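All protein chains but one are shown in place.
To keep things simple, chains are lettered A and B as they appear, and every chain counts its residues starting from 1.
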Amino acid sequence: MIIIGERINGMFRDIAKAIREKDPTAVQEWARKQEAMGSGYLDINVGPAVSDRVSAMRWLCEVAQEASKLPLCLDSTDYDAIEAGLEVCKQPAMINSVPAVQEKMDRVFQMASKYNAEVIGLAMNEEGIPKDAESRVALAMELVANCDAHGIPISNLYIDPLVLPCNVGQDHGPEVMETLRQIKLLSDPPPKTVVGLSNISQGTKDRDLINRIFAVMAMANGLDAAIADGCDEELIAAVATARIILNMDIYCDSYVDVFKNQNL
Amino acid sequence: MAVEIMKEKYRSQVREVVLGATKDEGGTRSTTIKVGGESTLPFLHFEGAVPNRPVVAMEVWDVFPEEWPQNLKDAFGDVLNDPAAWAKKCVDEFGADLIALRFKGADPDVNDASAEDCIAVLKNVLEAVGVPLIVYGCGKLEKDNAIIGPIGEAAEGENLLLGVAEQENYKSVASAAMAYKHSVIAQSPIDINIAKQLNILISEMSTPLLDRIVIDPTIAALGYGIEYSYSIMERARFGALNGDRMLGMPMIGNVGHEVWSKKETFIPVDEEPGWGDQAERSLAWESVTAMALLQAGMNILVMRHPQAVKLIKQNIDELMQDNSY
Partner (left out) sequence: MGLSGLEIFKQLPKTNCKECGYPTCLAFAMALANGKASLDACPDVTEEAKEALSSASAPPIKMVKVGTGDRVIEMGDETEIFRHDKRFNHPTAVTVEVKDTDDLEARLAVINDLIFERVGQEYTVDMIALVNASGDAGKFKAAAETVKEKTEKNVVLVSEDAGAMEVALDVLADRKPLVYAANKDNFEKMTELAKSKECPLVVKGDDLNSLAELVDKIVALGYKELVLDPGSRETSKVLADLTQIRRLAVRKKFRTFGYQTIAFTSKDDPQEDLMQAGVYLSKYASIVVLKTDKKEHLLPLFSWRANLFTDPQKPAQVQPGLHPIGDADENSPVYCTTNFSLSFYLVEGEVSSTRIPSYILSVDTKGTSVLTAYADNRYTAESIAAAIKSTGLEDKVKNKNIVIPGLVAVLKGALEDESGWDVTVGPREASGITKFAKEKFA
């Protein structure tokens, strides 16, 4: 599983402050730290801090890339902001995200095609998040068909089955697992899968424990990536271990260190 | 009808390791050799770069190789008593890309040669040839640990490829490489997990050594479990191309050493009429073993018979021809 480090987000105070004051220090510190601990992408989200999301996104992308060689995951519902980010990305980025809503898919897949970007597709539409796996997979299929229609390799599409907190949407858990499995049958090669990991533990008491157990269970069901806390040591150790058990990495005694140090 | 050619996209590539050092670089070699660096599986030029061809090292011993079969000894004429002349002949006549000097004589059960004795031989060989050198001890741990430091020191800056670091015994070789600017053979017993762990252990001593490690996965001879080595090498190389940095080193195989002790190389035809001529068979055993290992990604072949060397070099020439579509 690839970790998309979630820390560069205007929801956090230090990042909000950085954006307002155009001071790259905090952004670059988190970029370096997440890279050093094995994240595969840096999520970039301007958050609610500013009104000019377009220029904030552009600035965040620029300063993050000065500090890290990781690809970026541009996280916004404002597609103009995403496009502004894509324009300054030095390597193919990931667009986060698009629901299975036709006009949005048209815009996003066109952008993805133009900038050779990957796309996170959400298994939801105008009607919201479905509960059962079958409906989630049907929405995933729409995303796959649209992706294919734009000539984008399906392996550049990450489907997010959408996770609800386990204290309020407990019955969604098994459906998410089933969705992860079925998505792999959609095409050959299949789309990848991603979740926003911390959603599962919103409002619960032991969030880290729930996050990492969910991560390894989802991996066993085929999860490829997660937007998560890339500095959570225990999460990283759990992910590294799951990768060994799933035969995704070759074992050696120091496998956790190898996973952490992959960007060094 | 245009067939859509299938090209794999790999995340990574094999590390490139330089062997030997010229005068400008602090050594005395007339040429250096680069191995590794490929960004595809063996010889698939159509989808990736194979910047450096696999190379052949020929073995030279510090003592007369009594135990070699007669036809192997005959191939060298009268140089086998003189390591320098032997090395020179390998380079000048047989086209060896580099020399693998084995201090068999250091074995307490052979001559128990001292570090000074070994250094004298090493200096002679360094003087006789301009190619980079691989250095092996006698295979007995205690003795090898005792001689490797002085040998490394005496050849400081030459960037020898020093053998062999093992999981339970890597510090003396790695230290010698660190202190005196050499490269290291990291040997694991047909075990991919240990191969990986050993590289980590060595890199913990010195991170820059990561680019000076060559993996010896321990190869078996044709007919003696070579398929295990073959699959371990394929897995390691596939892992390396897919981003496993701790398995992304070039690989070396002790082909001659494994092959020439096997009975297929020395049983005469009158004892095994079904096996055909011993001389031809023995060198075919070595060249086919090497051929198979090349197909699994071997970068450095350590070999013995000049004719087998010639055959494998020809095979490498052919395989290095571009096959892009």
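Throughout what follows, a residue touches a chain if its C-beta (ideal position, glycine included) is under 8 Å from a C-beta of that chain, and two chains touch if they have at least 3 such contacts.
This one's a predicted model, so the numbers in the text were calculated from it and none came from an experiment.
Chemist: For the full complex, which residue in B:39, B:124, B:242 or B:295 touches the chain that was left out?
Modeler: Final answer for the missing-chain contact: B:295.
Chemist: Considering the complete complex, identify which of B:31, B:207 or B:323 is in touch with the unshown chain.
Modeler: Among B:31, B:207 or B:323, only B:323 touches the chain that is not shown.
Chemist: I'm checking contacts with the chain that's been left out. Which of A:106, A:142, A:208 or A:257 qualifies?
Modeler: Of these options, the touching residue for the absent chain is A:142.
Chemist: May I ask you to list the residues on chain A that touch the chain which is not drawn?
Modeler: So the residues of chain A touching the missing chain come out as 134, 137-138, 141-142, 144-145, 148, 154, 182, 185-188, 190.
Chemist: At which residues does chain B meet the chain that is not included here?
Modeler: Counting only chain B, the missing chain is touched by 1-6, 43-46, 109, 139-140, 189-190, 220, 222-228, 230-231, 234-235, 238, 261, 264, 274-278, 280-281, 283-285, 287-288, 291-292, 295, 307, 311-312, 314-315, 318-323, 325.
In this section, only the chains that are shown with their structure count from here on.
Chemist: Show which residues of chain A lie in contact with chain B when the two form their complex.
Modeler: Result: residues 249-254, 257-258, 261-262 of chain A touch chain B.
Chemist: Using the touch definition from the top, list the residues of chain B that touch chain A in their complex.
Modeler: Residues 192-194, 196-197, 200, 235-236, 239, 243-247 of chain B touch chain A in their complex.
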